[in-house]
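In this view, the complex is presented without one of its protein chains, the others remaining in place.
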Amino acid sequence: MFLLRRKTVNFLALSMTLLALAGCAGKPAGQDKPGQPGTKPAKDQVICFNLGSEPESLDPAVVEGKPEGTLLNAVFDGLVRYGKDNKLQPALAYRWDISPDGKRYTFYLRNAQWTNGEPVTAGDFEYAWKRVLDPKTGSSYAYQLFCLKNGEAYNAGKLKDPSQVGVKALDDQTLEVTLEAPTPHFLGLTAFMTYYPVNKKVVEANPKKWYMDTASFVTNGPFKLVKWEHNQKLELVKNPTYWEAQQVKLDKLVMTTVDSNDTALTMFETGQADFVYDPPKTQLARLRQEDKLSISPDVNTYFYLLNVTKKPFNDVRVRKALALAIDRESLVQKVTRGGEKPARAFVPEGLPDVDSAKDFRNAGGPLMDTYNAGEARKLLADAGYPGGMGFPEVAILFNTNDNHQKLAQAIQEMWKQNLGINVKLSNQEWKVLLKSQQSLDYDISRASWSADYLDAMTFMDMFVTNGGNNYTGWGNKEYDALIAKAKVTANSRERIKAMHDAEKILISEMPVIPLYFSTYSYLQSPRLKDVVVSPFAYYAEFRWAWVSED
Amino acid sequence: MGSTTYWQDVWRRLKQNRPAMSGLVIIILLVILAVIGPYLTTYSYSTQDLTATDQGPGVRFWFGSDDLGRDIFTRTWYGARISLTIGVVTSLTSAVIGVIYGGISGIIGGKPDELMMRLVEILWSVPFLLYVIVLIVIMEPGLTAIVIALGTWYWVPMARIVRGQVLALKEQDFVLAARCLGAGPGRILFRHLLPNAMGPIIIQMTLVIPEAIFAEAFLSFLGLGVSAPMASWGVLASEGIKALKSFPWQLFFPAFFITVTILAFNILGDGLRDALDPRMR
Partner (left out) sequence: MWGFLLQRTVSAVFALFFVATVTFFLLHAIPGGPFDNDKKLPPEILHNLEAKYHLNDPLWKQYTDYLRGLALWDLGPSLKQEALSVNDIIRQGFPVSATLGALAVSIALVAGVTSGVVAALCHNRWQDYLVSVLTALGFAVPNFIMAGLLVYIFAYQLRWFPPALWGTPAQAVLPALALAAGPAAVIARFMRSSLLEVLQQDYIRTAKAKGLSQAMVVYRHALRNAFIPVLSYLGPMLATVFTGSFVVERIFAIPGLGQYYVTGIVNRDYTLTLGVTVFYSVLLITMNLLADLGYVALDPRIRLVDRTR
């Protein structure tokens, strides 16, 4: 009936090329459709983008959602940023040095201004980062700065002296960062909102509410906020003091906060919005037919957890039988309908292999059949439940949401047809479900995982024995050893191989049933050009966007 | 013996009321269809055909198919069983509790009335969703849970309405007369006040039916009610509205039958009110 959308940001960050994610349905992102007019800019460079929810905050230190990330990305500039090609490029830092041991970074800042005319200094960065780590700020993303020297200790309250945290302004234009340990993805991290600078004077003048008033919401990015009507819209205009203002073509960017994706779709279809994401599933077929739908990949796996501490899931044959009795191709074609890919392993596409131009998933190849009912029946019979006879009463648990419910119904029917077992469906409100998972109070439960950073490890270390996010009760010494090895090995060939081996164990033991790799679907008006969509911390980047004549 | 003839009288008057009788006939038809409907097709409510999703009404699927390729005709009549049961049972339980509570509050009046009404306001101030989450945590999902959840919630407006009627009626001459003749408050309430308050009571009862049907859909969605793939009318309609732009029949059939049901109960209720009214002869 209703569903609350609030996605937290995927902190994908690595100072390397994002892989070309080939083979997804829909038209490619950010490209104009051939044969259509529209190379001439329109007179009115104004667009409307639906943010999808009211920002909970606009303070870079505390925001965590993707809507907030999208907005902040438009009004702030960090040390570095992702370009049109999704590669890192210099932003406020025009160059940087990295010490040979990989633990010290020196950033050299260009001349840039805040919207109040003051210069952006290295001191603003130092202030902003220490503020994130200050326990009193209560930032839930503070851990993104734990790679800084003494960052974690300061945030945990063990270290009281902030001057020992590894960030220091040597002068107005030079920022020195010292890390706890070499962190290859650190440079990528500095592109994200938690690492944005803030204007010290403005924030200190009104630490709690400085961003609530557009006058004191001083920023340094391509756009600036001029109006915030709560629970309605935010109006952004081109920032004339931005150091790269000549690149910015849009005069005005309106971001509405419409929460219902059905309403957002109606707004798009009646010409009131130029870009909306996540249209309702029931409309996908029609939108595709009308050639309105765009789909781009998301680094995310949708899967079912199995509680292996419980009968019958303590038997690997049962786990595999359940996994193989699901027709994933039909699921993505007929049920989810968003161009998702059937999952034949756990780690999704979009993460680098040894050679960073290659994809971890493609290098590892499929580790299981998409669908094999015969094998599934055989496995179930071997486990002592021929034709489903004697199979105990179990339930699929999911959080309250139409899409999860649809998928569970389809799988329930597939298991009934293919294995002769009747499972029940049960749903719980989101936070109740989390408690049920954590306390292993379930049989089969729906879950999904998105990358925190651009490395397969973000998926693989989840299932170590008693891992913080391992809600299956499963553990495997060999698996643990491989993950431990991959975490300390500097040699990337060995590191990646260990993860491939670990994934093979995971799939052969099947404590989780991978279902599909998710996608990000959106609608973009054909007159809107050069919007960059990425699976990062924001939905869309409007820095280079412009409106063509119809 | 007197009451027997009264009820015979009511039935006689009801039978003469043509619209009321047609309402009754429609309700009976709906009940019959709810019982036999699911057996008129070769499908069960859960049979999926992923190669035939979102089909329009036709020879194969009389009412079309849904997004998992299930037969909407079968699901509609299966849903009728759930929704009709929930609607009628909730209506009756909330009426019984509400009439007694509101009647007592109104007839006693003064401080006890004040206390009882504040209690009702406290109960209704707790957000429904919070109440439901608490119930989900402590109860097994199912029809019983739904009936308890709704029955313990919807008696409140009934209580307010009955109390208002009693407050107004008890100052009227015929009640004063009865009191002078020595009738106790219980007798006055049940013999004199409630029969004269039947109009609003019956209307409130019919109002609760659609509210309960959709509240059930909401509760089922939240996980308290019947679990998918079983679906009530409320659930079917809630899913249908989302497909309106693409597959309007998925909304039309459940919404149509809900409306017909409510209409039938309304006109039956109107007739019943006329028949029960002691003055309308």
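Observations, loosely collected:
Order of writing sets the chain letters: A and B. Residues in each chain are counted from 1.
The rule we apply is simple: a contact is a pair of C-beta atoms (placed from the backbone, for glycine too) under 8 Å apart; a residue touches a chain by one contact, two chains touch by 3 or more.
None of the values given here were measured: they were computed from a predicted structure.
The chain omitted from view is touched by exactly one of A:V432, A:L454, A:M499 or A:A540, namely A:V432. Screening A:I47, A:V62 or A:L367 against the full complex identifies A:V62 as the residue touching the chain left out.
Only one of A:P41, A:P135, A:P182 or A:P240 touches the absent chain when the whole complex is considered: A:P135.
For the chain missing from the display, the contacting residue among A:D77, A:E235, A:D259 or A:E509 is A:D259, taking the whole complex into account.
Where chain A meets the missing chain, the touching residues are 1-2, 4, 8, 54, 56-57, 59, 62, 135-140, 142-143, 146, 152, 155-157, 208-209, 211-212, 229-233, 256-260, 262-263, 266-267, 269-270, 272, 429-432, 434-436, 447-449, 452, 468-469.
Residues 19, 109-110, 113-115, 117-118, 121-122, 124-127, 129-131, 133-134, 137, 156-157, 160-161, 163-165, 167-168, 171-172, 196, 199-200, 202-203, 206-207, 210-211, 214, 237-238, 241, 244-245, 251, 255, 258-259, 261-263, 266-267, 270, 273-274, 277, 279-280 are the ones on chain B that touch the missing chain.
Note that only the chains that are shown with their structure count from here on.
A straight line joining the Cα centres of chain A and chain B is 45 Å long. Taken in their complex, chain B has these residues touching chain A: 46-48, 50-51, 53-54, 67-69, 133, 136-137, 141, 217-218, 221-223, 227-229, 238-239, 242-243, 245-247.
Residues 1, 262, 280-283, 285-286, 330, 333-335, 400, 402, 405-406, 408-410, 412-413, 424-429, 432 of chain A touch chain B in their complex.
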